[in-house]
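Only a single protein chain was left out; the remaining protein chains are all shown in position.
The block that comes next holds chain A.
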Amino acid sequence: MAITLERMRADIAGMIHEDPKEIGLEDNLMDLGIDSMRLLNLILKWQEDGLDLEFAELADRFTLAGWWEAIQAKQAGSGA
C-alpha cells in the first residue's frame, strides 16, 4: 500500500498530539517536537505498511516536504 502525503501528515500530527492542519509542508519537524524516538516510531509504523525506510534517509531533510520527496523517490525506485 502506497503512503500518501496526507497519511504522513496525520501520522506526524498524531505523534505530537497536534491537529494535522498545524503541520505545514516546510515546518521544521524538530521544532514541532519530533525527536529521534518519535521519528523511529514513525518509521516503524510505515514499515508495517511495507515502506522500507531508514532513519538516515529521513534525517537530513527534516520537513514534511523533504520526507515526501524522499518517500516518492523510494517508491519510484522500488517500482511500486
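We adopt the following convention: contacts are C-beta pairs under 8 Å (C-beta built on N, C-alpha and C of every residue); 3 or more make two chains touch, one makes a residue touch a chain; residues count from 1.
Going forward, contacts and distances are computed from a predicted model.
The listed choices are "Aspartyl/glutamyl-tRNA(Asn/Gln) amidotransferase subunit C", "Fenitrothion hydrolase", "Enterobactin synthase" or "Amino acid ABC transporter ATP-binding protein"; the UniProt protein name belonging to the chain that is not shown reads "Enterobactin synthase". Across A:4, A:36 or A:75, the residue that sits in touch with the chain not pictured is A:36. Contacts to the hidden chain, counted on chain A, fall at residues 17, 28-31, 33-40, 44, 54-57, 59-62.
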